[in-house]
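Excluded from the complex is one protein chain; the other protein chains are retained at their positions.
And now, subunit A:
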Amino acid sequence: MPDVLVLVDHDGEHVHKTTYELLTAARRLGEPAAVVVGTPGTAARLEASLARHGARSVYAAESAEVDEFLGTPAVDALERAAGEASPAAVLVSATTDGKEVAGRLAARLDTGLLIDAVDVDSSRVVTQVVFGGSYTVRSQVTHGMPVITLRPGSFEAEECPVRAEVKELALPPAAPTSCARVTARRGAIAGDRPELTEAAVVVSGGRGVGGAEGFSVVEDLADALGGAVGASRAAVDAGYYPHQYQVGQTGKSVSPQLYIALGISGAIQHLAGMQTSRTIVAVNKDPEAPILDLADYGVVGDLFAVAPELTRQVAARRAAD
């Protein structure tokens, strides 16, 4: 079976769930080979959990300076691993960084790039949902080896314990004139909440929340459900919530199991970013709000009455379990 390269998302200590999803998808195409790009010692820390999720090889692309340069070490590592392994495909998470790394790799190798796949079959045909959920498209690569970015959350991560072989992969030295250097880093302010695009539950607030302080109602419900917080563009533009949480055409596309829209009317741009969610709940005072037309459960009412009550009910149920 040919190798399938998987770029590992990690924080230096732990493998992110998105990588287990990639490893699960990779098994449909061949033998998963994980590529770890990190500071020396990282692959050794991550190897056991990668092997538990089916990685038969773990490429260790390590150097003291990988964290100092944006993206380039990962592109270099995948390019070299592809040269060694002649893989059937390369899988990368469709995160902001992952999309850029995958694109740069495809450009260098002059190969086909399949963006934001939600499914992959054994013949390397991928399924994509385009135009904010209005079309389902199946695509394949016609030239070269497919580089596929997989939308987080579209695969269920499954364990598949194997024995992994660790292989050292030498990285070329970074060229400072062609790499952007990272001189400071500030983590996302999300705290303990799951990442928006990876969360199983997303609770979003819109202009109907009325102000930054009103978002505590949204946050309380998200926390009760163990979910992420999102915001509509109108809420972000009004300064109620930071831009990085914007859901929609110019923000993030999310596809959680449950999407709860509070005080969001449902402009087409917002719907484009969330209408592939499995279940949609909307609370809005305005019975004409477009989002109510596609909600599985729509409440015409005051979000400041409904959401806190829902939060209490969920918390009570959790406490009873």
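Just so we're on the same page, contacts are C-beta pairs under 8 Å (C-beta built on N, C-alpha and C of every residue); 3 or more make two chains touch, one makes a residue touch a chain; residues count from 1.
Assume contacts and distances are computed from a predicted model.
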Check: Which listed name, "Ribosomal protein S12 methylthiotransferase RimO", "Helix-turn-helix transcriptional regulator", "Electron transfer flavoprotein subunit beta" or "Aspartyl/glutamyl-tRNA(Asn/Gln) amidotransferase subunit B", is the one UniProt assigns to the chain that has been left out?
Finding: "Electron transfer flavoprotein subunit beta"
Margin query: Among A:Ala55, A:Val129 or A:Ala234, exactly one should touch the missing chain; which is it?
Written below: A:Val129
Item checked: Touching the absent chain when the full complex is considered, from A:Gly112, A:Gly153 or A:Gly205 -> A:Gly112
Item checked: Residue ranges of subunit A at the interface with the undisplayed chain -> 70-71, 75, 95-97, 99-100, 102-104, 106-108, 110-116, 125, 129-131, 133-144, 176-189, 195-197, 201, 225, 243-244, 249-250, 252-253, 257-258, 267-269, 272, 275, 279-281, 283, 287, 292-302, 305-310, 312-314, 317-318
